[in-house]
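All protein chains but one are shown in place.
Going in written order, the chains are labelled A and B, and every chain counts its residues from 1.
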Amino acid sequence: MVERRPLLNVLSHGVLLVGVLVVAFPVYLTFVASTHTAQDIIQAPMPLLPGDQFLHNYAAALTGSEHGPGSAAPVGRMMWVSLVSALVIAIGKIAISLLSAFAIVYFRFPFKQLVFWMIFMTLMMPVEVRIFPTYQVISDLGMLNSYAGLTIPLIASATATFLFRQFFMTVPDELVEAARVDGAGPMRFFKDVLVPLSATSIAALFVIQFIYGWNQYLWPLLVTTNEDMYPVVIGIKRMISGGEAAQQWNLVMATAMLAMLPPALIVIFMQRWFIKGLVDTEK
Amino acid sequence: MAAEKRVVFRSAWLPWVLIGPQAAVILVFFFWPAVETVLQSMQRQDAFGTSTEWVGFANFAQLFADPSYLASFKTTAIFSVLVAVVGIVLSLLLAVFADRVIRAAVVYKTLLIWPYAVAPAVAGVLWLFMFAPSVGVVSYALRQAGIEWNALLDSGQAMALIVMAAVWNQISYNFLFFLAGLQSIPKSLIEAAAIDGAGPWRRFWTIVFPLLSPTGFFLLVINIIYAFFGTFGIIDAATEGGPGKETAVLVYKLYYDGFKALDLGGSAAQSVVLMAIVMTLTFIQFRFIENKVNY
Partner (left out) sequence: MKLKSLVSCSLVALAAFSAPAHAQVEIQWWHAMGGALGEWVNDLAKGFNESQKQYKVTPTFKGSYPETLTAGIAAFRAGNQPDILQVFEVGTATMMASKGAIVPVGKVMKDSGLKFDPAAYVPAVAGYYTAPNGQMLSMPFNSSTTIFYYNKDAFKAAGLDPNKPPVTWAEVALAAAKLKAAGQKCPFTTSWISWTQLESFSAWHNVEFATKGNGMNGSDARLAFNTPLHVRHIQDLENMAKQGLFVYKGRENKADVTFPSGECAMITASAGLLGAIKKNAKFDFGVAPLPYYQDVAGAPQNTVIGGASLWVMAGKPADHYKGVASFFNYLSSPEVQSASHKRTGYLPITTAAFKLTEQSGYYKENPGADVAVNQMIRKTTDKSRGIRLGNFLQIRTIIDEELEQVWAGKKSSKDALDEAVKRGNEQLERFQAANKS
């Protein structure tokens, strides 16, 4: 810093360490709980050090072999559903937004302003304010309990389109002219020039959208009632709902650990793009 | 937003094909349900839809005369303010200190950003588990300290629980924005002030804070929108809107009335009201961002 103030440095590290510990504590506890038996957890207070049931609990959770009173769906299957949904949402969103942004920026066509505002207005309609009718639409289309029902309604919101639009606006016109001169049509330009240029934005957006898709809650809650279509986040909530017996907290916590793993890994390993994606999408 | 490129492509049909997928999904899954919502908000029907009756604004009148709906407004307001203020203050604190320790900042950054990856619903479950009246580790510790913790009965404690879970979930987001904001403050300004004899405390309040206020304001709006909509998972997992309806924020009440109570007209009316609120908030957000953005 500007001057040397060792005391302030110590304070800084102190506060930061406390912050990190407080932030990590809930997850540490979850991990510990996932390595004990259910009986141990019920006898409050729970032990604060990991136990020896790690393999047993995670195997039971993944295969759905033990049940509490709630849902007994195997977590392995749920992780798969989450993975497919998150990927479809992320990739689908990026794909159609790229195309739309391209059209909006690089073409003139009638009703362009109208189309633009139509897309803009979707920002004002988060799924929560239109759940029941959207649910009815999905039901009428027979899309309940399907990957299509889980993903398509979440694909078309405006944030990605705006991000790409913004980015495209900064692409120098010379590139377009050069492409034209080379005889390339719009789609060639799109494929060979625009998309490669957007690579970082695409990566950033992919990270954010994957997490968004993986962590979806309200929408899958309504749209999936068959156990083999639960994403893992829903599965956890359903495990603790209902039931007259004590919860299998150890299995619930093991499932929670598994549910947190893929997004956490993505955030940590793709940190750079993640941060860029966050900061850029909102600016 | 009306700016256009100088050089455009010409095609009569291509733009429509490109827009097609997004437009189709938007029409089917956004606009059609939105229209349905408005229509349903003016009807009264039985659960199975076998008899429908037009009642104009009766559902709205009933809504605003319902004390529990008005209470829900209050709950949502309290919840949003708490989440926004607590979240912003804590993350600002962490960001300021992280900014100081430049080299180690990268490590702290990694350690502080991963809660963003945790789904709100999972965050709700984790905090519920820590504070569960019978088995929770923290509630046990509180009992030892003489504090009776039971979020099932005490609405203040239930609110505290979901605020803690929500702030925890959002802390990475706020932290990153503040850190970015801090790192974009020109060092020359800080140095000049230091030369003038201002200590870190003075410098913070006279230089850093004012320069950070756009970021702060931006985060305020974002956190409020998050508290309104993004926290559904937390609330459903941790308190299910209880005790009573004490933690039933607007969006939760909407869900409950539509799906548990099967009151479609009332739920649709609530949706319309929420739509109006979102529009206002989004408008503010964009209006504000427009001032920040230049190409």
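Keep in mind that, in the parts below, a residue touches a chain if its C-beta (ideal position, glycine included) is under 8 Å from a C-beta of that chain, and two chains touch if they have at least 3 such contacts.
Owing to the predicted nature of the structure, the values given are computational and were not obtained by experimental measurement.
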| item | value |
| --- | --- |
| Options B:20, B:216 or B:243, residue touching the unrepresented chain | B:243 |
| Candidates B:17, B:153 or B:276 - the one touching the absent chain | B:153 |
| Where the unshown chain meets chain B, residue by residue | 44-51, 53, 62, 133-134, 152-154, 242-245, 259-263, 265 |
| Interface with the unshown chain - residue positions in chain A | 42, 67-72, 135-136, 139-140, 142, 144, 225-227, 238, 241-247 |
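One rule holds for everything that comes next: only the chains that are shown with their structure count from here on.
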| item | value |
| --- | --- |
| Chain centre separation (chain A, chain B; CA means) in Å | 16 |
| Parts of chain B lying in touch with chain A, wherever the complex brings them together | 1-12, 14-16, 18-19, 21-23, 25-26, 28-34, 36-37, 40, 90, 93-94, 97-98, 100-101, 104, 108-123, 125-130, 134-137, 139-141, 168, 171, 173, 176-177, 180, 190-191, 194, 200, 218, 222, 229, 232-233, 236-237, 251, 254-255, 258-259, 264, 267-268, 271, 274-275, 278-279, 282, 289, 292-293, 295 |
| Chain A - residues contacting chain B, complex | 1-3, 5, 8-9, 11-13, 15-16, 19-20, 23-24, 26-27, 29-30, 33, 41-42, 44-46, 48, 95-97, 99-100, 102-109, 112-113, 115-116, 118-119, 121-126, 128-134, 136-137, 152-153, 155-156, 161, 166, 169-170, 173, 176-177, 180, 185-187, 189, 211, 214-218, 221-222, 233-234, 236-237, 240, 249, 252-253, 256, 259-260, 263-264, 266-268, 271, 274-275, 278-279, 282-283 |
